[in-house]
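Here it is, the structure in full.
Apart from one protein chain that is not included, each protein chain of the complex appears where it belongs.
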Amino acid sequence: MTDPNLVGGGGADAAQLSHVDSSADAGPKKPRSLWGDAWRQLRRKPTFVISALLILLIVLIAIAPGLFSHRPAGYSDLAHANEGPSADAWFGYDNQGYDVYARTIYGARASLLVGVFATLLTVLFGSLIGIVAGYYGRIVDSLLSRLGDIFAGLPFVLGAIVILTTFNAPGTNPGQVTIIVQVVCSIAVLTWPVAMRIMRSATLVAKQLDYVKAARALGASTPRIVFRHLLPNTLAPVLVYATIALGAAIGAEATLAYLGIGVRPPVVSWGVMISDARDYFRAVPHMLLFPGAFVTITVLAFVMLGDGIRDALDPKSR
Amino acid sequence: MIRYVLRRLLQLIPVFFGTTFLIYALVWAVPGDPFSGKCGQQACPQAYIDLMTEKFHLNDNLFVQYFKYLGSLFSGDWGETFNGSSVGEMIATSYPITLRLALVAVLIEAVIGLTAGVLTGLRGKGFLDNLVLVSTTFLISLPVFVTAIVLQIVLGVNLGIIDASVSDDPSFGELIVPGIALGSLSMAYVARLTRTSIAENRHADYIRTAIAKGQPNSRVIGIHLLRNSVIPVLTFLGTDLGALMGGAIVTEGVFNINGLGGLIFRGLQNRESATVVGVVVLLVLVYLLMSLIVDLLYAVLDPRIRYD
Amino acid sequence: GGGGSSSGSSGEADPNGTFTVYGTEPQNTLIPTNTNELGGSKAVDPMFSGLVGYKGDSGEPYNLMADSITTTDSKVFDIKIKHGWKFHDGTEVKAKNFVDAWNYGANSANGQINSTFFENIQGYSDVHPADKGAKPTKDTMSGLAVKGDYEFQVTLDAPFSVFTTKIGYTAFAPLPDSFFKDPDAFAKHPIGNGPMKFVSRTPNVDIKLTRFDGYQGPDKVKFKDLDVKIYASQETAYQDLLSNKLDFIETLPPSALTADKYKTDLKENLVTGHLLGISTIAVPYYVPGYNNPDLRKAISMAIDRAQITKTVMHDTYVPADGYVSQGIQGYRPGVCGEFCKYDPAKAKEYFAKSGFKGKLTIASNADGGRKEPLVAACNSIKNTLGVECDFVPATDFGQWRSIVTGHKLTGMGRSDWSADYPSIEDFLNPLYRTGASSNDSTYSNPQVDAMLKQADSTADKDAAVKLYQQAEDLIAKDLPSIPVWDEKGVAAKSKHTKTVVLDFRRRADYSSVEVLKK
Amino acid sequence: MGEPILSVRELVKHFPVRTGVLFKRTIGQVKAVDGVSFDLQQGETLGVVGESGCGKSTLAQVLMRLEEPTSGSATFQGRDLFQLRGAELRRMRREIQIVLQDPYTSLNPRMTVGDIVGEPFEIHTEVAPKGSRAKKVRELLEVVGLNPEHVNRYPHQFSGGQRQRIGIARALALRPKVIICDEPVSALDVSIQAQVMNLLGELQGEFGLSYVFIAHDLSVVRHLSTRVAVMYLGKIVEIGTEDEIYERPSHPYTQALLSAVPVADPAVRGQRQVIRLEGDVPSPIDPPSGCRFRTRCWKAADICATEVPKLEPRTDGHLSACHFAEVKSVVP
Partner (left out) sequence: MSTVSSSPGPTAEHELLLEVEDLHVEFRTSDGVASVLNGVGYSVHAGETLAVLGESGSGKSVTAQTIMGILDTPPGVITGGSIRYRGEDLLTASADRRRQVRGAEIAMIFQDALSALNPVFTVGFQIEEQLRVRLGMSKKDARKRAIELLDLVRIPAAERRVKDYPHQFSGGMRQRAMIAMSLALDPDLLIADEPTTALDVTVQAQIMDLLADIQRERRMGLVLITHDLGVVAEVADRIAVMYAGRIVEQADVRELFSSPGHPYTAALMDSLPRLDLKGQTLETIKGLPPSLLDIPPGCPFHPRCRRAEQRCRDERPSSHALGFGRVSACHFAEEVVESRG
């Protein structure tokens, strides 16, 4: 029971401990970690379950839009243009006679890909740089921070035009995958500094704390300090940023589409639909309403998910 | 600390050169030549193109162009646009307007965002929290152009509270509605960041102490809790001023505000490096200053943070 | 010309009123020989009066500063100008002001954007050598000779019957002596001889003009101040117009058009006109597989023009049925014949015959409402032919034009044209002659070239028009580009404006404007 | 005795004192540790006692390389501690461990107790094979008197004393050669305290561990220590064996300290002879000239203000830094 080398004053005999053990279900408790605990907690939270289910549904729509809509995204019938929702077209027709429902369903894929991956890239890259800058401080911090300032100062539209047009000579028509990858990368390249600064600030605060000292005293390597000690304690603001950035990325994608450098036909995305609707939504509100609602629901799901995770990662809030 | 500030100010110099060069190179790299769209459906006369090319040093290589630009910049000449307007003057008129707009936006998002964040962070789950959650999500998912146009139509056209466009030199009052439109996304960020931060800190021991001292709630929250929670929010707000200034294109367009966003956009369309570089340099300077201020504020807000 | 006007509002006109028009930032300096787009010409045109003016409603040319223009062979023109006309700085307008201005504009050393307008004048190649980088050998064109203070003679390289119409274009305006001393200073504060004079300009904000009281011409303005207010968004301008902060906007934003909202918004304040322009879709010969008449026909017949102009463009356009704008002298309906009629069955037939495999694309800049009709056209083609068709966007007009002029299209492309001066010639020469400046499809037909040349050099106007029509018929057979629609022109005025006419160049005809007392 | 395992010479650590909110000026130095020298032999315990704020924690942290020293040297097993970098430093940290003074902030709020105590094994993977770690963690918890069932709890769910034990368990995990204990038992109830002290003693007996044991409870220090160093305002004023310090203290401060120890017997309440130190506690920013204790010393004479008393053998042979060193027994 006890390590023979560690004969402590507390070495209790089996009879005494039997009581303690009986308090547990059976045998010693399995050690859990923050993440394990978080997961256990999450599974029991209705908001988490609902948001996860929603996200699953949206992912399913993105993967297999054909299951949800019998019409292809490109279906158009000018004769019905601008007609409101009906049994025939649940979300109505837009000004091009497109079936808004079909397009919304087919638009999920590009939007989700752009939103999720742009956010992931931004946040991963930004956080990494931020945590490094904050932890090392001094010259590393200066270099990385100033680099961030330069990128942050770069107006999004300028950067995006340059990046996207350099990769696609004007007039060419790149493949769908290429363009989505490029859109994701340009968003990430141009927005990482915010994530970086948020992470950096959190790191600056967290690294002063005694438990970091304690970890150093144990001989923990820098990556360990950063990932095991700092990260869980600095994650919350970045997580919040990320869930919102997801929505912002979908919006940014709309801007790019509007500029003619983002995703383009025949690919549909919610961003494209919203940007198409910009001039018409007063007269044909359903053009904006439905893709907008899908974006809202998606973002809501991710925000709720993020909140749930944040709560779960805060042992004190349990 | 003075040394720190000085060092940071010194860092402005390489960043200035880095940025100007980067932007210069980027504008230079934007494909398409500046004169292809100048003559409608026709190609422009070669003589015109030649003259402009010479005047704007467009045939020199990138570095020569850049140094010529810097040279004139240091002699106080910001360059000219293709239509003969002085970039310096245009920036001088637009800059204060955009700055004003961005400040209004930051102020609005800070006030509303912080309030919403604090309230929801303290109360935790409940009606208010859900309300803020849903409304912020709306703000997040609606692109600025929609928010701006909706505000313009509803407040301007339908209710007649504001004018659809602002005057040439808009006052702070006129900029409130554009500011709301511009700051709406960031407001969502601020609200949620504050909420998280507050939720994170509200169980801290020192909060207990403050309560145990019998401090009124307003002080416990407004002073003890907020100061400890405000750092991530402040970080965001700090970077946001610059972002708002550069990102005001849509809002400025909708409310017909003669600001930097429009300047950049037109400069970009016409491939006028002078305009774009000029404006972006200013924006980067704003960023640098803001991040310096924010970094200094960190040290004020949290004395444990040391720079040396 | 089918220029319409509106004069719905009643009330007393205010001779000292201000007329505020929607504007965009001029792309070039405010010099007539350097102004070629709407944004700049809104301010430049009223400041200058050329030899010839165009009537606001019909676009018909009339002598403005010219007292008389006489020619026997359409090659040598004797021009007498009116006496006593003044520039805004008080100096009198003399013949040499025209000759100097034209020489300046043509000279390649001055790099004026409108220099090509002078290309028919004898000696143009001396002042503007065709070779890249070559310096002009002379300062003046030999074809221009001052005959006295109020008379000069113009000799062209070859007969050109349309010349008397063409000189109504802004580029042919006279310039005062002060201009030549310091063109840069002039550009900042232009001095003209037109009905309005320059007051001030704030970049990106506004350009202000005021009535020139010493003006002699018939096209005097009936208000005092002109304020060209610069907007970044038509939408906002339109909102301002509805709340009477703006008096005139020459186009309506998409949001106003949707569901015909503008009709209820504007009622009697709607101004319609007829623009001299035409929209076609270029089908470049250089794109592999496109040099195929059957494919062209198939595509053309697959586009449901009537449907699209009605639903997508809300009746602000009408289907095109030929290569010249409706309303120009020499226009004939149905030149394009059955090829410009929607006929799915035939379209399919031709398409099958063409043997085209692959995907069709239509490229264009996506801004400014260009995208929607083309997407609709693409859909129409797709639905009819069952072939894939995608719209390919470009970021902006400049980028778009560089694709087209660089012959880098990989599919069809938008090719819109609006006339600089009201003549059938201006719809054919720049577009369909081999190597012409806007020949986006790279169309080349020696017969057409010959026919156009013959028409150009025919002295008799009516005979010339006949020949141009024959050229158009030849073009229509080849279908080098597909005519799609023709813009009617709908504009809006505020209720403070009593009358206003939309001219063929999409501008308010200022002489027609009457503003109401506020 | 053989070669000392840890040898510290003239160690100095000053903290700059700054004023101003934004533009901070350095207006002085907190002389937290100001020339401390001592040797620690293998298998011995050096108790460190002294006034609060006299630099004990700072000393500990400098020795752990958690703060960089201002000057001075320290050798551990013949190697210069302050020159170690990277992997070497990491290895050194296997051998020297610390129990931090503050049990609240030194535990990561987002790690379970199991993770905290198990972390040393994950850092120094060679110590314990993966499979055995969970078991080791449970044993460690038991050893410090914590319920092993609590491995999955988070620090905030523990009471102060329980947290301190987590810190001790963590330091014990690697079985280092030297443990620097910064008040490891101050928040423990006496029975747990006894447990921990027994444990420390047993480990020492078995593995020849050495401790630097910082505490305020002089009974605890006596119980554990072989030698004791008494610090005052950044300096060691007296150092000797446990017996020498407790039975024959020669420095007035040591005497005052010992006399103030409360006795756990209400019957003798108020009957003890407590040496009350008069005068203001001097600040480490500008410590008094000469002998630092002179401002509160009843023996102070002129020489005390001018000459810094050396830490040298006086009276009965143990080192003391008082010009007027004199043995006086104060422990009843």
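The chains carry the letters A, B, C and D, assigned in the order they are written, with residues numbered from 1 in each.
In this text, contacts are C-beta pairs under 8 Å (C-beta built on N, C-alpha and C of every residue); 3 or more make two chains touch, one makes a residue touch a chain.
Treat the numbers as computed from the prediction; the structure is a model and nothing was measured.
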Decide which residue listed in D:Ile5, D:Val220 or D:Ile236 touches the omitted chain of the complex. D:Val220
Among the options D:Leu174, D:Ala187 or D:Ala300, which residue touches the chain absent from this view? D:Ala187
Can you work out which residue in B:Val5, B:Ala204 or B:Ile293 touches the chain that's missing from view? B:Ala204
Had the left-out chain been drawn, it would touch chain D at residues 15, 17, 19, 30, 49-55, 57-58, 101-105, 142, 145-147, 149-150, 152-153, 157-162, 183, 186-195, 197-198, 201, 216-220, 222-223, 242, 246, 256-258, 260-267, 269, 274, 276-277, 280-285, 331-332
Against the hidden chain, chain B presents residues 203-206, 208-217, 219, 223-224, 227-228, 301-304
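By definition in this document, only the chains that are shown with their structure count from here on.
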Across the interfaces B-C and A-C, which one involves more C-beta pairs in contact? B-C
Cα centroid separation, chain A vs chain B, in Å, comes to 23
I need the residues of chain D touching at least two other chains; which ones are they? 156
Where chain C touches two or more other chains simultaneously, the residues are 235, 396, 399-400, 402-403
So in the complex, the part of chain D that touches chain A is made up of which residues? 61, 64-66, 89-94, 97-98, 100, 102, 105-112, 114-115, 118-120, 122-124, 134, 136-140, 142-145, 147-149, 151-152, 154, 156-157, 167, 170, 172, 174-175, 194-196, 198-199, 202-203, 206
Parts of chain A lying in touch with chain B, wherever the complex brings them together: 137, 142, 145-146, 149-150, 152-159, 161-162, 165-166, 169-170, 193-194, 197-198, 200-202, 204-205, 208, 236-237, 239-241, 243-244, 247-248, 250-251, 254-255, 271, 274-275, 278, 281-282, 288, 292, 295-296, 298-300, 303-304, 307, 310-311, 314, 316-317
Chain B residues touching chain C in their complex are 31-52, 81-85, 89-90, 93-94, 149, 152-153, 156-157, 160, 163-165, 168, 252-256, 258, 262-263, 266, 269-271
